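A single protein chain has been removed from this complex, and every other one stays in its place.
Letters A, B and C mark the chains as written, and numbering starts fresh at 1 in each.
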Amino acid sequence: MARKIRMGMIGGGRGAFIGGVHRMASAIDGEIELVCGAFSSNPEKSKLSGEDLYLPADRVYGSYAEMIEKEKQLPDGERMDFVSIVTPNHVHFGPAKMALENGFHVVCDKPLCFDMQEAEELAKLVKESGLIFALTHNYTGYPMVKQAKAMVSNGDIGKIRKVVVEYPQGWLSTFLESTNQKQAAWRTDPSKSGIAGAMGDIGTHAENLAEYITGLKIKQLCADISTIVEGRQLDDDGNVLLRFENGARGVLHASQISAGEENNLNIRVYGEKAGLQWFQMEPNTLYVKWLEKPMEVLRTGVGELYPSAQSHTRLPSGHPEGYLEAFASIYRNFAHCVRAFQAGKEPEAVYQDFPTVEDGVRGMNFIYKVIESGKSSEKWIDV
Amino acid sequence: MARKIRMGMIGGGRGAFIGGVHRMASAIDGEIELVCGAFSSNPEKSKLSGEDLYLPADRVYGSYAEMIEKEKQLPDGERMDFVSIVTPNHVHFGPAKMALENGFHVVCDKPLCFDMQEAEELAKLVKESGLIFALTHNYTGYPMVKQAKAMVSNGDIGKIRKVVVEYPQGWLSTFLESTNQKQAAWRTDPSKSGIAGAMGDIGTHAENLAEYITGLKIKQLCADISTIVEGRQLDDDGNVLLRFENGARGVLHASQISAGEENNLNIRVYGEKAGLQWFQMEPNTLYVKWLEKPMEVLRTGVGELYPSAQSHTRLPSGHPEGYLEAFASIYRNFAHCVRAFQAGKEPEAVYQDFPTVEDGVRGMNFIYKVIESGKSSEKWIDV
Amino acid sequence: MARKIRMGMIGGGRGAFIGGVHRMASAIDGEIELVCGAFSSNPEKSKLSGEDLYLPADRVYGSYAEMIEKEKQLPDGERMDFVSIVTPNHVHFGPAKMALENGFHVVCDKPLCFDMQEAEELAKLVKESGLIFALTHNYTGYPMVKQAKAMVSNGDIGKIRKVVVEYPQGWLSTFLESTNQKQAAWRTDPSKSGIAGAMGDIGTHAENLAEYITGLKIKQLCADISTIVEGRQLDDDGNVLLRFENGARGVLHASQISAGEENNLNIRVYGEKAGLQWFQMEPNTLYVKWLEKPMEVLRTGVGELYPSAQSHTRLPSGHPEGYLEAFASIYRNFAHCVRAFQAGKEPEAVYQDFPTVEDGVRGMNFIYKVIESGKSSEKWIDV
Partner (left out) sequence: MARKIRMGMIGGGRGAFIGGVHRMASAIDGEIELVCGAFSSNPEKSKLSGEDLYLPADRVYGSYAEMIEKEKQLPDGERMDFVSIVTPNHVHFGPAKMALENGFHVVCDKPLCFDMQEAEELAKLVKESGLIFALTHNYTGYPMVKQAKAMVSNGDIGKIRKVVVEYPQGWLSTFLESTNQKQAAWRTDPSKSGIAGAMGDIGTHAENLAEYITGLKIKQLCADISTIVEGRQLDDDGNVLLRFENGARGVLHASQISAGEENNLNIRVYGEKAGLQWFQMEPNTLYVKWLEKPMEVLRTGVGELYPSAQSHTRLPSGHPEGYLEAFASIYRNFAHCVRAFQAGKEPEAVYQDFPTVEDGVRGMNFIYKVIESGKSSEKWIDV
């Protein structure tokens, strides 16, 4: 009998934020069940977290290593099928590597890992193992992002000329890490976050979104990277000029000190025939600004959208789908690919649409280049 | 060990719409698991639907009666805790009654049932059984609706003077039921839907939302109820003048022939000090238009919202929560109440916030009065 | 040599509001010059107002009667060509009548006059005199209102099925007239305003806008008319069900106690093929919600709009035109008609587009019917 795909979670214990997101997102479509977890490096905390989640005590582990070892010994059909890694950046590589080496598929939160070396090693491991690896650049899961990508690739807006992608937030406008606020603390700590703060946390989302929609790679960049809040150890604001491989120009700016901004990721892509505009905070809408005719407002579920948009939509138009649903689409697609893998089949094309380890390597490289540019007096840095 | 609350679904088989919504919504918060179902009055279709959902064959039933009987015989901790009824209106009463009579709690889609007599009998049964009954007037599950309600009840906007509530849709602008489109077919069929079309399907949502936020009951109404599309058997447009118990005036209009409208439920509540405005299609925003100072834009997760809004929010600000999350909050609250019931405890107040059978009776009465008024030459009808 | 059309103003002295609007609006297009005025019934105040406006002292009069008499004796080419009446409602009829009887064209602020009898007499006078009479239902001067009207009359949205027109304001939420605020005082005083408050002041704008765009007459109405603020002598809130001559349904609501609303006139017109939506506070935008394709956002100056919209646009797209420009279009069109009248020619069709005394009679009748309905227990009142 067919069964749900089984997930083991690493991280995401009491007090964490993104772990809960992964759990809710993975549950929505009914394809995945959480069967075990190593929710904290503190075994007691891991145990309590497991109880909160109604897991049997013997499937709650004190460390990811223990989980991978013990689960591996369980019979097929009982053991987890994949791990979901929701720890801070510096604890991505270890569990991902061990999972892959032991035959488990991986879902990993972004950015991929801590540094470039880890990133490349992970990419190599994924390739060698043939296992499935999804990186949760969740914003590409929105139907209207998929619609935008399809419109570009189908030539609807002509050759791309300019891209403006923004990711302003305001939540680090004060020296929040000094208050031990947990989310702020690790994100601004180079030993946990890596060489970048805002650029790693959200700048990579912006970069990924721009490349996903346009299908173009960033070729050169010129960055002004700043730490605005006194005492902070990593960047909290970055403004970047971009040049894409086809000659298109671009601007990317991301900030965590843009006071009053919530989570305002947005993108404009201008082609020869039209401009597209999408706001993450109003995700079911895609504005199409035509050169010669009235602006159209495309909406999730309305009219004839591209199949990739339709296949990532759950509800009729006007029933807003949000962040969790977009996140869920990554899990759903991943689950279908795992199911196909287990059946020895090629997954349907629609399900192969999620960010991979290669996107993670590109994101890590972007972080490195943007930080390098920020320190350089050279105008253009090759990516 | 604590366990998830167990759901048995009635209706919602292949090709249905709202059943999937209930399943996704009930899964999000990890409090509920689907353990069995009678997904269709066609046993074969029910079986296939169960397979789609990875249910064991012996928990998929050919009728709701069979399900209730067999589940009742299962040991405690294995059998379902409640039924979720997601059938068309004319198949609400039967399973709800049988479930209640056999000790199962009930979640029921709206409107409550087919006619006023059924409604009153259900209310009586719920009262007598002491069981928990939730009606999925899902729109009251949004955090900013809860914020609006709390602002009103705390006197922030002063005495209510006027309410404008709208529910325009356009999907029945053509004679869609003639094409056998399933959603259109039963909603426009008096033998399945009852005495009202649009007013029952969406007018009651508008009525429920207005009364929920204002805490005021509609006392009188004057309705112009129309069937615009030729050949249609039930109303597809209704415009209603309202008078509330405190003397406030109101306008309610709902329509399924408002071409191009998606699912545009929205409400404005004007008090002596401020007006509130909320749009279902932009649900994380509440506009507060003050008499003497600039308009404020309240947003889910931003600043100091009332506890009822905060406790129904899952994500940080700027991460849009949508229709499923609001729907999920009704399931989550219901599940907590069931858990408290099982433990013989009083549920926390925050979890007692979901629409009940009493709301369902009020909604059914609204449908009757509005249809009566539509046929009357009297100006005002008492509600 | 061609010259500007000469305006004499009645009312609009120091402290007045609408007089200044008329002066600014009439100046914008360079077709009209203010040459004289009787700005107040107080001669000293009239004189000072004239000085403010750089008028020669001998063209500033102590009363409208004096102005009409003296101007009449001036040589052609020096005397005023028309009067602009910007007094409160109860001082419309006298000057309009006298102006028409003495051969002067008239621009008159709305509503047309004080009561139905005056309205009919004015209409008769205009007809008999053959003179030009413009009523400043200024909101019909906006380009996108003209676009909406043209779309309807060209059948772009199919047969009209439903109209929702709203005019919420909040500025009379308190008992402002008790503070002697001048605008509030006369508008809430039956001896100056007539039988209606909000319904006469702004309800008629809503009625006029709905009939202008749809080209349909209201046939029946059912109104709930209220005085919400204690002590007020006239209505400050009205909610009206409408039936149009073609069978379309409608809702009209207007209010001056909708706390926090500025001047939020807006309209939705739903046809068989599409819905139109226009907001006065965002006047350069017209939303077209198609039944089968994405919503289009028409914008002043963008793409191929109807000639009537284009000919009332002064600036390239994205350069917002506002209230004064729409108001100015009524003056511009009126001026061209006066010029054609003087030349003994038929004005171009584009310039014949402004509200007339007939619109004023309809508006006055609407006021009477809506107030009658508000007091009646009959459901429907014929208009």
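Here is the rule we use: contacts are C-beta pairs under 8 Å (C-beta built on N, C-alpha and C of every residue); 3 or more make two chains touch, one makes a residue touch a chain.
None of the values given here were measured: they were computed from a predicted structure.
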| Which of these, C:A16, C:A134 or C:V302, touches the one chain of the complex that we don't see? | C:V302
| task | May I ask which residue of A:Y270, A:F334 or A:F354 touches the chain that does not appear here? | result | A:Y270
| Chain not shown: contacting residue from C:D109, C:E211 or C:E325 | C:E325
| request: Based on the whole complex, identify which of C:E121, C:D156, C:D189 or C:E262 touches the chain you can't see. | output: C:E262
| task | Give the residue, chosen from C:P111, C:G141 or C:P283, that touches the chain omitted from the document. | result | C:P283
| message | For chain B, which positions touch the chain that isn't shown here? | response | 288, 290, 292-299, 302-304
| field | Touch list for chain A against the chain that is not drawn | value | 157, 161-162, 164, 166, 168, 170, 173-174, 222, 224, 226, 228, 237, 239, 241, 243, 249-251, 253, 255, 257-261, 268, 270-275, 288-291, 295, 376-380
| field | Residues of chain C in contact with the chain not shown | value | 1-4, 17, 20-21, 23-24, 27-30, 34, 51, 53-54, 56-57, 169, 171, 261-264, 280-284, 299, 301-302, 314-325
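The rule we apply is simple: only the chains that are shown with their structure count from here on.
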| said: Suppose you list every residue number at the chain B-chain C interface; are over half of them used by both chains (same) or under half (different)? | reply: same
| said: Using mean CA coordinates as chain centres, what's the gap between chain A and chain C in Å? | reply: 55
| request: Quick one: report the Å distance separating chain A from chain B, using the average Cα coordinate of each chain. | output: 34
| In angstrom, rounded to a whole number, how far apart do the mean CA points of chain B and chain C lie? | 44
| note | Check: chain A positions touching at least 2 other chains come out as 299, 302
